[in-house]
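One protein chain omitted, others in place.
Take a look at chain A:
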């Protein structure tokens, strides 16, 4: 089989409309970069999913960070992605302009050096992400324990992808999934097997090259055609069946599953991680950092992250909602579906 043959077969597809969800924002960007949609017929629709952690972080969480940033002797540490997402009133960028103490870091470990250099400052790390980032927080906690650091705490909004996929399978009409590549590096490919079996859908673990994505779409189309649904790992250079067990073990040492609130969706049972009781001394009040909320009027982020519509189908897209003045979180984040579609219009 050659790439040309795969392209020809996909292009020639004339059956019912198939909806394939790329769960991860990095895949959404890769699909644009490789021009995948230009190769596919209208009957194969690629839809984005809830796999941008910044987009699904509740505004109450941002509010809590803003509050900490304005508190005396406190400083908020975050990844850059979080800076522009609005809370109920301000984003972190706006809070910084108001005098909030906020720094963004490349790696969680940088916070250790800061905490040691400035023992009089209380640091709050915005621990957001999926399973890809969770083991990093585990190592950070390990180092904090080892070095006896007490002036650094984590505000945790870590989410896990399998319960979210299960929710999507229960509630939405999606024919197959491109599983998130770097989340799968940690959790492995095998973990999706119960989902494939229960919901009778294809789950293909895929990398980020155009060839990876096309081959994965072809695999999904083949499974749908033969009605033999399974997990297929087409990103074997990085993803093992069992994942990175060392990293997964580190997560489970410090964290345990909990229900989590996804902005635009609501609470998904068992889809979050919280610190185990013995490590709660490192928590900055994560349990209070969420509240039921509704998206701004006219924002269709819910429909976008659940794969019901494509970003350009939102009436506000590119009009009332742009990256410069975003209505919803999916337009702000660099991995939000709306933001990626806007940049690639």
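Just a few scattered comments:
Methods note: a residue touches a chain if its C-beta (ideal position, glycine included) is under 8 Å from a C-beta of that chain, and two chains touch if they have at least 3 such contacts; residues count from 1.
Here, contacts and distances are computed from a predicted model.
The complex includes a chain that is not drawn, and of the options "Hydrogenase expression/formation protein HypC", "Fumarate hydratase", "Cytochrome c oxidase subunit 3" or "2-oxoacid:ferredoxin oxidoreductase subunit beta" the UniProt name matching it is "Hydrogenase expression/formation protein HypC".
Screening A:89, A:147 or A:209 for touch with the missing chain picks out A:209. The hidden chain makes contact, of the residues A:48, A:69, A:91 or A:132, with A:132.
If you put the hidden chain back, the residue from A:10, A:124, A:152 or A:332 that touches it is A:10. Interface residues of chain A with the unshown chain, by the touch rule above, are 1-3, 6, 9-10, 12-16, 18, 24-26, 51-54, 79, 81, 106-110, 128-130, 132-133, 135-136, 139, 175, 180-183, 185-186, 207, 209, 211-212, 215, 218-219, 221-222, 224-226, 234-239, 244, 246-247, 250, 333, 335.
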